[in-house]
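Down below is the structure, laid out as structure tokens.
All protein chains of the complex are present and in place, except for one that has been dropped.
Labels for the chains are A, B and C, by order of writing; each one numbers its residues from 1.
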């Protein structure tokens, strides 16, 4: 077991960090708060120019073909700065689904466009009443005129307000909670019967409710095999979950760093408050939680890179840990910042909100704990 | 809502406290550790002379007829000193069952003897596989020769090594987990087919495994109604549970007091360790937990005194709180005592062990939380 | 000890339940979980409604405008009030919960007669000027200066974290009147008309995107000498008493009871694998744990409250209620977000989601402040350790 990064990974970290520092700031987040997208296409294009959209995609589609550890490095740095650009939804969800399950024509149309920074794709799979279960799907795909007619509602579609394409789960057979019978379809934003209701999250990012009313799609819009969308979706969601875990680790690290700085600078009773034992011990607990999360995320990333049999267990273990650690770390940070932590004038509050959003994104701690128990065989 | 004690209660507290101080010490616990009974009949007789066995029994049977608040006061003081005498098993379990459900002849035979300090009675109801459920009963009572023949095994019978009589649950009808079909029988220690295996608990008190092999009893040995023993038992166990909660509050109070003293006296780095903020805050948390437990036990005691409809909920709320607070408080105490706390030379360890035993006695926190959820209607 | 009600008390309980059910405006109830941002106009309106009913001050005698309730009636009243979803009022907390007992203890007869009736009726709204940018936990380091010139104090300096400063008619504040001795010794307690020339106010935006508190700047503000409470340079002791009242008032009893009910309702509405989430064993256990802690705290609160006489200082006991109450309320609102699952990430109030989601997320953010304002949980634990347990100070 070895968690050392190569010099390539370390160099990449430096370049991502300096990009984030140059192109991004917390004041940018303040400015984007009421923006319908919550991010900027300019920054996105610059990222694309650096090749980051194709980071893990094969070279034949214009990608760099790098390993998943690069994803970890990239997203940790995004997490440190809270960069809001939709890399997870477009690259890890949308593009990855097409790459893993799509027909050659779909890949050729979509992947290079993503790599170029010209196309936003996302996945739409959550439904009301299903909580975090990917198999829960009441959206129906009925055969009609040689194709399918889709009707149903998806919620919290990640970056859905700005997506050009949606990869949607719909039921071609089976009952609402069956694992079998799910099919993935690509739907363009402008398709007839598609309605988008914006749903901003507390960290200022965009999600949407996606209503489908008799949306017509053809066989050629299917990603993967009919009735067998679940394993494909589950595998890709596992990867995206690991990505968000890396982002959470970066967020914990930045929260801790900001808190330590504040504790060292803020003076009360004639000394820096960071010299008070009770506050020191809370900072120590933040550090411990961050370290634990970081290690287990490394394990999940390496498991994905090596395609081990335990990777799904590793991912759920990582998300369960991050979904409990990140909120704890940021709550403690807010507490240690005192009244100042409760204002929008301090930056630390951004991390509290992002922690809450990422806590539930792709399933909260309890959801993943139940999976861990099942996979551990009890 | 009023939790003030009357001057009678306060006077009684003083007299119990001075008795415990005079007749008992932690060194006495050390001496009794390997004693098969774990307590002394001499002290028991002295308690009887003060009228404490009959504290809540009606005057017609030689009792004092006082309210349940006196039980709280008595047991809080026992809990402060960790007095090991079997007041809860004999008075709150054994005697109370007879008083609440017994025939006049049974009452006349048993209650005055308990009041005089001449008779130890206990209840035997727990079985292997039933965890804390009172209704779980595989012990059978088959009709035989106009009476019954009892066979089965009871575990952790409180003060069973020294009991003269056992009030035993046995199944006269129904399946193992049914609530109906339970009957209570009085069995004398020496009855044929009774086998007692000592089972010392970690606090040095005695319990036993009670094996019954074709033990013959008659109709006149039934306490309460045939097949309807459950509600009677449940009600008396509620009272005993409340009693043990009061003991737990006393134990928390003494643990806190000893810890505060140690923190004030032990010097490291040139000052009392109680001046260090991290240790102060742990002591503060001990105090908070003790106060919360104390209030909810008062509520349960008053609910029993006033026979309110909510009393079973109040009892389970109290036990759930005490079963989490007492172990927490004593674990923190041990931690604050450092290496010294881990020795049998310090007294604080007695509280850790008693906390663990009382935590599970009459059901642990989870058992009572499940009851709370059910009684709150979800 | 006594926990059950007489028939009269049961009737009163029913009356309270009924009145609040009929008279609490929906717009107020909806804001309870996000309580501390309740619109000031709504607060004053609700204050005045309660005053007209005679219920604004359950513990005060009738001749003062209070309800003159017995201790049991107070319990019944407060419990019913809380369960109705009606919020604690800052207008009431500051004026009736904190300043009134203080004026009764330390104020002149003239001050009592001039200020108290308008506080009770809700005619005047007060704010509290204690904290400064460099004097938070270390309150005694405050620097805002008041120099006596003839019959007036001239006040210069800056206060911060002041709720409703941009709405209040009056402020009670701590000022430095002497810098020569120990820092606790030169502090005085003043009542200041917020319309005085020289006062500038800047609202601060909180994590909720609301502006629930302000900075207030004093530039040669003139305050009549008669508005000094107690003696000059003896304000620290008065402030200490007041902070104990504040801690008791800071105990979020109403929010707690209402929040537990809300979690339950949300878990009943939320579907999880074909059943209401409330039937999930794991969720049930979590909720029951919080219910037990809430009940324990509730009984403790009333145990301490019933020992208090009107105007008496609550003592350091109030500290531990504030610590545990704040932390427990945060745990309850954590579970409330857990109940609504993916909706926990939502923020804006869109029709599709209904108000429960916005209320839950907003309330959750708001609850983070409960363990810092009015003295952080860290400061409170030190108070418990040194003043209740008598552990050695540094």
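Annotations for the structure displayed:
Keep this in mind: a residue touches a chain if its C-beta (ideal position, glycine included) is under 8 Å from a C-beta of that chain, and two chains touch if they have at least 3 such contacts.
Note that this is a predicted model, so its numbers are computed, not measured.
Counted over the whole complex, the shown chains touched by the missing one are A, B, C.
Considering B:95, B:274 or B:341, the position touching the chain not shown turns out to be B:341 (whole complex). Within the full complex, the residue among A:255, A:303, A:332 or A:358 touching the omitted chain is A:303. Only one residue in the set B:97, B:167, B:329 or B:352 touches the chain that does not appear here, and it is B:352. In the full complex, chain C touches the hidden chain at residues 280-282, 285.
Contacts to the hidden chain, counted on chain B, fall at residues 126, 129, 131-133, 155-156, 177, 197-204, 207, 209, 267-269, 273, 276, 278-279, 331, 334-335, 338-339, 341-345, 349, 352-353, 356-357, 359-361, 364, 366.
Where chain A meets the omitted chain, the residues involved are 1-5, 69, 256, 260, 263-264, 271-272, 274-275, 277, 280-281, 283-285, 287-288, 291-296, 298-299, 301-303, 305-306, 308, 317, 320-321, 366, 369-370, 372-373, 376, 378.
Keep this in mind: only the chains that are shown with their structure count from here on.
Each chain gets a centre from the mean of its Cα atoms; the one farthest from the centre of chain A is B.
A straight line joining the Cα centres of chain B and chain C is 41 Å long.
Within chain A, residues 276, 278 each touch two or more of the remaining chains. The set of chain C residues that touch two or more partner chains comprises 378, 381-382.
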